[in-house]
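For this depiction, one protein chain was excluded, whereas all remaining protein chains were kept in their positions.
The chains carry the letters A and B, assigned in the order they are written, with residues numbered from 1 in each.
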Amino acid sequence: MDTFAQLLAGLSIAVSPHNLLFALAGVLLGTAVGVLPGIGPALTVALLLPVTYKLDPAGSLIMFAGIYYGGMYGGSTTAILINTPGESASMATALEGNKMAKAGRGGPALATSAIGSFVAGTIATLGLTFLAPTLVEIAVQFGPEDYFALMCVAFVTVSATFGDSPVRGLTSLFIGLALGLVGIDKLTGQARLGFGMPELLDGVEITTLAVGLFAVGEALYVASRRHHAPEQVEPVRGSLWMSLDDWRRSWKPWLRGTFLGFPIGALPAGGAEIPTFLSYAIERRLSKHPEEFGKGAIEGVAGPEAANNASAAGTLVPLLTLGLPTSATAAMMLAGFQQYGLNPGPLLFADHPQLVWGLIASLYIANVMLLVLNLPLVGVWVRLLAIPQPWLYAGILVFATMGTIAAKPSVMELAMLTVFGLMGYLMRRFDYPIAPVVVGIILGPVAEAQLRRALSISLGDPMVLVESPISATLLGIAALALIAPFVLKGLDRFRAQED
Amino acid sequence: MSRIASRIFSETPVSRRLFTALGLALLAAPAGLSPAAAQMSDLKIMAPAAPGGGWDQTARSMQQAIVAANLARSVQVTNVGGAGGTIGIAQLVNGAKGDGNQLMVMGYVMVGAILTNKAPVTLEQVTPIARLTEETEAIAVPANSPLKTVQELADAIKANPAKVTWAGGSAGGVDHIAAALFAKAAGADPAKINYIPFAGGGEALAAVLGGKVTAGISGYGEFDSQVKAGKLRILAVTAKTRVPGVDAPTLTEAGLPLSITNWRGVVAPPGITAEQRAALTGLVEKMAQSPAWQDILKQKGWDGALMTGPAFDAFLKEENVRTTDILKSVGLVKP
Partner (left out) sequence: MNPKATKPDTAGIAIAAGLAVIAAVIWWDAGQLAQGSPYGLGPDAAPRVIAVGLAVLALANFAIAWRGRLPHREAGDLGAIVWIIGGLVALIAIIGLGGGFIPATAILFAATARAFGRRALPADLAIGFVIGVGAYLLFAKLLTLSLPMGPLERLI
């Protein structure tokens, strides 16, 4: 119970009125920057880091935590309201969340996302408190072959985003994979599909692609169909608040999302995208209302949002116990530590316990603050949708271009945004699903790099992929998930014949 | 609310901007009220990378130190990200020619990136100003590794370079080059090294800790806390002299005549006059000696390694030649 006492001590530091104010200011600032499309929590923290420079360590870290959570929640808000994910991890949220918003259920979507984040944050904080040392031992045992197997599991679940035609879904996925090839090959440093343009060497920015396909593509599509099928947006239909049924349908996805997000986030190369998509796919399979998916199913918001938040807490496991910054945000947190001459790592818990527990506690406080601040604001947010359509979409495009140029100051990036916007329009018009493109560009390069690392270490022997128990298990799960639907379908037919 | 705001922001640099901005918005009047205590006119520092990385931090730290030491009237940091800095250098050479108020942060990584990316603009076209910091590379193995000394690692790599797997940063970066130089010094073919690039130091360190690779090679700072916790063993450092507090020999001591560090510095655009160059060099020298800069070095754990004038010119040339050679032998640059 020693750790628990330390957490409580940390909490008592964090809830001093002084520090609560820092948390509040952080959440406000973080949300303000985080709503810009293309600017995720990492960049938000990077941009606002100077704000925290002159505070004392505890106050600064707490503000930091607030900025971080604010940035994350800002991304989800725009994903839901204007179909513009602020970062790749809130992509899955946009899929169902925006459909809900358009059907007048933006209130419940924002609420389930905020409460789900809170639930996930609470459980993940407990996980961080009690499991971090054990979890990290397992996490470093993950080799390249195991990551490759994890990617295979993720790939199998992509089909959940395919829509009704496997050919068109796969086409979208392969376009994403092809875009993922662009740029310097991580393992040999050579440019692929660079066509001699230095701007392409860093590859296609995932957020530019997502904002282009989702926001710009949608603006073009809606504008072009104004005369044929004018879009009806009702800001609020029914209750602004979650109904009993919404709660009933949300709580299990929150928990499942948390249990996917936290451990995968704790893996040094796990990330937040994979658990969000896994969560989306699982909720779609398990839902009692599968017909609602693609039209605004609350499970599809609740699960991924919880997974996103839990994975963020998960990345703190390797950061605090090993000093490994495994995500861009964690790297920024590390910078935050270092400005006080602290080096996260195995000795941090021993050398500076009050600071570590203070940080964990302040992350939790920031999470609470976010809930307190945002739930009353849900009503204000959804009223944004009542802005007349010409101005609403004009505003969305202004924000999309502003976020893109602020994240990467280059005209080339805006040109790519335009091209991806046109691509998004054409894909909508000819009925190709959008999400698999983004899934392809996220998973493809990681899967390739890990497979090649594994084979390079094994000197080309493919047996390495099944010799590791972790990867063998994961590949088994992937195979099962691939075959199971067919088997189940066969069983159904069999049963139908029996009847 | 304003009381709360002033309490929160009272000590931050943003507060001034906040209130200036708010004030401006309220008065709706254009500015023109900056104090005119001028040392040097408005200086611009380009960080040829996205916000947050090492070069960006260097640029922003310089900004902080120059302002603190009152060496310039204002300092503006711009980010021109991408492709290991090659986009930034292209912009410096093409867009800022002859501008005596412009600096660009760069470092050893850029030397390699220009070569591997076949960048059209090279470091020969810029005006070198100064080297500012450097960090030694270190070779680390897990605590339970059978390799006890760097000599054993050298023997292993000579016997079979394929069997010795290295984890480090991006392909063609300083870690990769150091590993290749090590193999060469050990008498093995650098083209045969089994180097596994990872994204960022964290992932590479995880691979070393998990025993997935034979050895890790990276900036010493990455390994420091793991070494203190007894999970990693440092076999050698790549600096010319021993590093205080690190119980490991230099490579030269271990009989491998080789030293390499990851350094950062600043350059100016081409076509500036000798006076402009002298002024910029003087400014950077003064900054590097200022207490503010010394504080920053301590805070960030950087080692000051000031080098200016002809010495830096020669150093830059040497690094370029050596890096070209080794990248050719690794096969990353076509001969």
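Brief remarks on what is shown
The rule is short, and it goes like this: a contact is a pair of C-beta atoms (placed from the backbone, for glycine too) under 8 Å apart; a residue touches a chain by one contact, two chains touch by 3 or more.
Computed from a prediction, not measured in an experiment: that's the story for all the values here.
When the full complex is taken into account, the listed residue touching the unshown chain is A:Leu193, out of A:Leu11, A:Ala103 or A:Leu193.
In the complete complex, the hidden chain is touched by one of A:Phe293, A:Tyr364 or A:Tyr425, namely A:Tyr425.
Of A:Ala103, A:Leu131 or A:Ala178, it is A:Ala178 that touches the chain left out of the display.
Mapped onto chain B, the footprint of the missing chain covers residues 14, 17-18, 20-22, 24-25, 30-31, 78-79, 162, 171, 191-192, 194-195, 331-332, 334.
On the side of chain A, the interface with the absent chain consists of residues 29, 32-33, 36, 47-48, 50, 167-168, 170-171, 174-175, 177-178, 181, 185, 187-190, 192-193, 216, 219-229, 389-391, 393-395, 397-398, 401-402, 405-406, 409, 411, 414-415, 417-418, 421-422, 425, 429-431, 444, 448, 451-460, using the contact rule stated above.
Just so we're on the same page, only the chains that are shown with their structure count from here on.
Put simply, the C-alpha centre of chain A and that of chain B have 31 angstrom between them. Chain contact summary for the complex, chain A toward chain B: residues 21-22, 25, 42-43, 46-47, 50-55, 139-144, 184-191, 198-199, 201-202, 268-269, 318, 322-326, 328, 330-332, 335, 338-339, 341, 343-348, 408-410, 449, 453, 456-457, 459.
Residues 4, 7-9, 11-14, 50-52, 57, 60, 78-84, 86-87, 90, 116-117, 119, 162-163, 165, 170-172, 176, 194, 196-203, 205-207, 209-210, 212-213, 224-226, 228-229, 231, 298-301, 332 of chain B are the ones that touch chain A when the two sit in their complex.
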